[in-house]
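Below is one structure; the comments refer to it alone.
All protein chains but one are shown at their positions in the complex.
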Amino acid sequence: MSSIHEECGLFGIYAPENCDVAGATYYGLFALQHRGQESCGIVVCNDGLFRYHKDVGLVGDVFTPRIMNDLGEGNMAVGHVRYSTTGEPQRRNAQPIVVNHIKGHMALAHNGNLVNSFELRSELEMQGSIFHSTSDSEVIAYVITKERLSCGSIEEAVFRSMDRLDGAYSLVVMSPTKLIAARDRHGFRPLCIGQCSDGCFIVASESCAVEAVGGQFIRDIRPGEVLVIDKNGMRSIYDESKAVPQSLCVFEYVYFARPDSFIDGYSVHDARRRAGAFLAQDSPVEADVVIGVPDSGISAALGYAEESGIPYGIGFIKNKYIGRTFIAPGQAHREDRVKIKLNPVSATVKGKRVVMIDDSIVRGTTMAQIVKLLRDAGAKEIHVRSSAPPFLNPCYYGTDIDSRDKLIACKYTVDEICRIIGADSLAYLDTKHVAEIADPSLGICHACFSGEYPTKEPGPHPKHRFEVRLSDRDKEDDA
Amino acid sequence: MSSIHEECGLFGIYAPENCDVAGATYYGLFALQHRGQESCGIVVCNDGLFRYHKDVGLVGDVFTPRIMNDLGEGNMAVGHVRYSTTGEPQRRNAQPIVVNHIKGHMALAHNGNLVNSFELRSELEMQGSIFHSTSDSEVIAYVITKERLSCGSIEEAVFRSMDRLDGAYSLVVMSPTKLIAARDRHGFRPLCIGQCSDGCFIVASESCAVEAVGGQFIRDIRPGEVLVIDKNGMRSIYDESKAVPQSLCVFEYVYFARPDSFIDGYSVHDARRRAGAFLAQDSPVEADVVIGVPDSGISAALGYAEESGIPYGIGFIKNKYIGRTFIAPGQAHREDRVKIKLNPVSATVKGKRVVMIDDSIVRGTTMAQIVKLLRDAGAKEIHVRSSAPPFLNPCYYGTDIDSRDKLIACKYTVDEICRIIGADSLAYLDTKHVAEIADPSLGICHACFSGEYPTKEPGPHPKHRFEVRLSDRDKEDDA
Amino acid sequence: MSSIHEECGLFGIYAPENCDVAGATYYGLFALQHRGQESCGIVVCNDGLFRYHKDVGLVGDVFTPRIMNDLGEGNMAVGHVRYSTTGEPQRRNAQPIVVNHIKGHMALAHNGNLVNSFELRSELEMQGSIFHSTSDSEVIAYVITKERLSCGSIEEAVFRSMDRLDGAYSLVVMSPTKLIAARDRHGFRPLCIGQCSDGCFIVASESCAVEAVGGQFIRDIRPGEVLVIDKNGMRSIYDESKAVPQSLCVFEYVYFARPDSFIDGYSVHDARRRAGAFLAQDSPVEADVVIGVPDSGISAALGYAEESGIPYGIGFIKNKYIGRTFIAPGQAHREDRVKIKLNPVSATVKGKRVVMIDDSIVRGTTMAQIVKLLRDAGAKEIHVRSSAPPFLNPCYYGTDIDSRDKLIACKYTVDEICRIIGADSLAYLDTKHVAEIADPSLGICHACFSGEYPTKEPGPHPKHRFEVRLSDRDKEDDA
Partner (left out) sequence: MSSIHEECGLFGIYAPENCDVAGATYYGLFALQHRGQESCGIVVCNDGLFRYHKDVGLVGDVFTPRIMNDLGEGNMAVGHVRYSTTGEPQRRNAQPIVVNHIKGHMALAHNGNLVNSFELRSELEMQGSIFHSTSDSEVIAYVITKERLSCGSIEEAVFRSMDRLDGAYSLVVMSPTKLIAARDRHGFRPLCIGQCSDGCFIVASESCAVEAVGGQFIRDIRPGEVLVIDKNGMRSIYDESKAVPQSLCVFEYVYFARPDSFIDGYSVHDARRRAGAFLAQDSPVEADVVIGVPDSGISAALGYAEESGIPYGIGFIKNKYIGRTFIAPGQAHREDRVKIKLNPVSATVKGKRVVMIDDSIVRGTTMAQIVKLLRDAGAKEIHVRSSAPPFLNPCYYGTDIDSRDKLIACKYTVDEICRIIGADSLAYLDTKHVAEIADPSLGICHACFSGEYPTKEPGPHPKHRFEVRLSDRDKEDDA
């Protein structure tokens, strides 16, 4: 029930010969739809020619049969689903981006956020470059293109660009003959590779997308690795000397990814169960039933129930028809908006002492409504457990966390928050366990809890001139 | 994961004074969307004037802000969601229907199937009546209108019509001044009444819709009862002498209704858990984990786990973006179509002996695919349990069950089916328990399992002339 | 440039064997689109089965390739385009209507207005009939159905219904085996028959639609005639003894019909030229150029020029992209809305004495704007000539003329109107010439000018109960 958003899901396919790569990408994006619901796009490569379509909307709405037919067959494709963090969903920001340069053309799909995009952009503009958007993806495309001028292959250009790009970026790049996957040196965002029985290679943000097209998961792309797939098969470019400790975003486990995915070697479902188990160990309570807030609280609730011995129950029914189309008409009869999305199962909670697990508490308002729903449904006691620690810091790597002044944990103590949300008790996952919910050897980014950032922090980010009103700046003598 | 369909969900509201009744109906239909996804409609009454909109599509797609605005305020509204059993979804079959007659006008929403609609229709046509559709609803509207000519009120007309209508019908009827709810004497389909704190009365197919608009459930409409709501409040018309034993459709518990609803006094979630518990008692097996097929197998799986002591696990992730818009493009990479909708959580099932509960087995093809998914995900043993008995007979009351030649249970023994679907063991709920999954005093229709029909069966149903090709019939001398 | 509206265009086709009758109807309706732009519909009959589609919008928007494909082949089809006189365009009022009755089913398309529909409707309701709309078409369908009960064929039922229906109605009716065309005894609205080289019979409101599908015009349907087309060919039912003098609506010539059509034996283009010639004879003026207001003033202007010897010129360019989609955004820069639609050709009018012909003057506001446009473009004198006499009376036969209090001719003298619109002189066609613009032997309805109605006038028309607010009427004891 979190209101945190991630920005993207990536998918790429390389087939030994022309086939319905667009259809496979469609299925792959469907499986990744949870990573971004605002816009989506598919680029198909057929004998070096690119055909593409991008638009605002869900995969199933944007890619009509007619459009799928227009995309046609090919031997490679790249797809993208996107959540935009600012303003209206806009068609022009949909990815993948497709550009032409000296060596031909290139499609690029990107997940993450750079911390030095402003510097890179300014430098490029000083050389006369023009930008059609304000996205990091266009900056990355430019950096790769500039490198390409002086090196022998597109994959080398991508690899060299990693010296210049700082921050979070998983990339899928398609040239007329090659499919390239890359992951920043910190490994903030996931990216994995799989293969189908017919020889197709699949690159995807999560393993569930590999499975959705009938493929077998092979392995995760390593942080700092560039993987090239072409007619000669798959090969890796990697420089051990430039390795840094991994910083996988913890929210990939806690909230973003699908429970049936494996990320960097560990099951998302198990990571959540383990978070629930830690909560049961650290913050036990006498209760009759453990319930989870759908969807991401369910696995953690099961972990809490298993560890505590308290029975697991189905606490809520989530209305599965609530989508982008849901409007909230009129005024009457809807104090309880959250009730439209989530209705408690009173048969489960009436007269019971309830432990309720959710993935996080951001502003606290939704949690307060959920607690009230349970009370109204007859719960006798309500013990809230959050499977993430309190949010205290902004994220610069692509997770859309509210500014500090809206984060409830920045303003109140746990006891105060417990009272505000109306619970009988409240506990968070201890930050010390964050690194333990998956394989302890895996490095995890917990900057949003701890404030320890694995990269430099972006300087005081001057909004780009593109978005500056004349009245807000010193008038230039001449624009 | 059943492919059985119900035909409708009903919603009605009566407000003490003009307010956003359309908005409330929108929310109510949203909560009932699972009962019908093909078309929907809302009729608003404002000072005796009706405004309405109906179309093919989901509630959230059909009712745009502009249309909600056009509907405007009112003191009564009737809404409907529909699944059509035949052919293309058609706008013309959307409900509620709105008709004008000698006493003014009337909106009518209907859930169920008559068994004597052909006879009624023929009789009406002999009197010169014309029909705009082939729906039972139009027949019911005519019967009520004819009765209305000779009786003093619309509610009396509805009540008298019940002597003529045979079969399954829950009705919500709206005249310029009254909201009327009625349920056939067998009580096949649910219908309940609730009230909001501001005095609004709510009529709905399921209690979850009453809750969705912030109302309190009052009680179920009794089989054979007509409930009238007008400016004088609520009153009931009922004739004890005409009562027959109830025959609530068992699938309301097993599949159609939402787990958070109560129907005829019993929790749907609990009924499903109880079905799971009966399965654990009658068909136990040694296993490591119990999983349910989403959505309707989940509650039963929990019941099985509780009764058997085997741990409950999350076996599948259902893609929540699969909706009406899902197309299945191209040819490649989709032998496993079901995999797009449902992906196994290998962390739960790998290397395990799995009990898997689903609500029913109709043709068997989907179940075979699901079993295969589990095998591919590494399940060691797969024991399938169906929370409904085998389907052996057609339903005449509005449930869309395949014809006998497509029902796997009509053609094979349980052992054969087990082999066909590839399971290690298979068991169904014993028909004797059907009457026990809810309150044992509640009469339940189990004709689809037992062949014991509570009404006459419709005669050899001659397709209506409307749908008969000239080449298929004796040419009339003159059409 | 008139703001007068007609209600409908009709098209029917009977083919010797199955073919693309839907495609032909599409083309036919395209040619009739000027007769109604709000909604349209096509019903196809294939071996006795009806398939149909109706919606709000232009023919080219409503009938997408997918829908045309769904309609499929057939041996008969009926089509309709409609302009609705009241309120929002509504899908439910789209025609043809399709109904089922005792003898099968029937599609019906109607052009015109009854004067006794209220009486007929009340009588039917007293017998228990229900209505889905407030349209005359549904009343006509009922009347035909009632007659059908006691007579041997659908065509006889249509013919007998003419004794009961009073007012304006051209009809195309389709049964499972027959296509029937009928025209009221006064012949208010046009209807003609044609044939294609492949043997198809075509029925259409105007001859231009016959030509649009490659057919040859045969003749007009006679007032009071019923024409039946079936596998035995075409035959006529007509009763000389019931004949009354014809009253063809003069606006079919002056404004509604396309200039390339022939109606009741006379060219529309020639009728307009003749009106222009009468104006030149009766209201001559010294001038340098004669221009017409597009579209319907063009032919009359040519007639004026020919008769007067003053050169004809192109005075305006009409923006051909102004359609239903034209919105009028914002506030600035559009005092002259009419300028968006119509721009004067200053090369034609600058420094000239201009005679400008329009088809009619209704409220006078548009004419005042047009005169101003010409002045701004440099015209030295502007002499306005209207090819119709002044409107003084309402029309009951389907022409949407403003109520008297909005008709400028009801409130001012010709001299006053001339001053109001800013012209240098103004003259109307003399009413005595109305009967002469076509063949003088043809009877023409000129009630809107003369007040002489060829039928009874409808009584004080009580709005139907369907549209009466409770607060506006004596409350019924029981609705």
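Going in written order, the chains are labelled A, B and C, and every chain counts its residues from 1.
We adopt the following convention: a residue touches a chain if its C-beta (ideal position, glycine included) is under 8 Å from a C-beta of that chain, and two chains touch if they have at least 3 such contacts.
Since we're looking at a predicted model, the values are computed, not measured.
Novice: Considering all chains of the complex, which shown ones does the missing chain contact?
Specialist: By the stated touch criterion, the chain not on view contacts A, C.
Novice: One chain is left out of this view; which of C:58, C:76, C:191 or C:426 touches it in the full complex?
Specialist: Touching the chain that is not displayed is residue C:58.
Novice: Touching the absent chain in the whole complex: find that residue among A:48, A:245 or A:451.
Specialist: A:48
Novice: Since one chain isn't shown, list which residues of subunit C touch it in the complete complex.
Specialist: Residue positions of subunit C that touch the missing chain: 19-24, 26-27, 30-31, 33-34, 37, 58-61, 63-65, 68, 196, 198, 200, 208, 211-214, 258-260, 267, 269-270, 295, 298-299, 302, 306, 311-314, 316-317, 319-323, 325-327, 329-336, 339-340, 343-348.
Novice: Tell me which stretches of subunit A touch the chain missing from the display.
Specialist: Touching the missing chain: residues 47-49, 70, 88, 91, 97-105, 125-132, 134, 141-142, 145-146, 148-149, 152-154, 175-178, 464-471, 476, 478-479.
FYI, only the chains that are shown with their structure count from here on.
Novice: Suppose you list every residue number at the subunit B-subunit C interface; are over half of them used by both chains (same) or under half (different)?
Specialist: Answer same: the two copies use largely identical residue numbers here.
Novice: I'd like the angle of the rotation relating subunit A and subunit C after CA superposition, in degrees, nearest 5.
Specialist: To bring subunit A onto subunit C, one rotates by 180 degrees.
Novice: Cα centroid separation between subunit B and subunit C, in whole Å?
Specialist: So the centroids are 47 Å from each other.
Novice: Taking each residue of subunit A in turn, which ones touch at least two of the other chains?
Specialist: Not one residue in subunit A touches at least two other chains.
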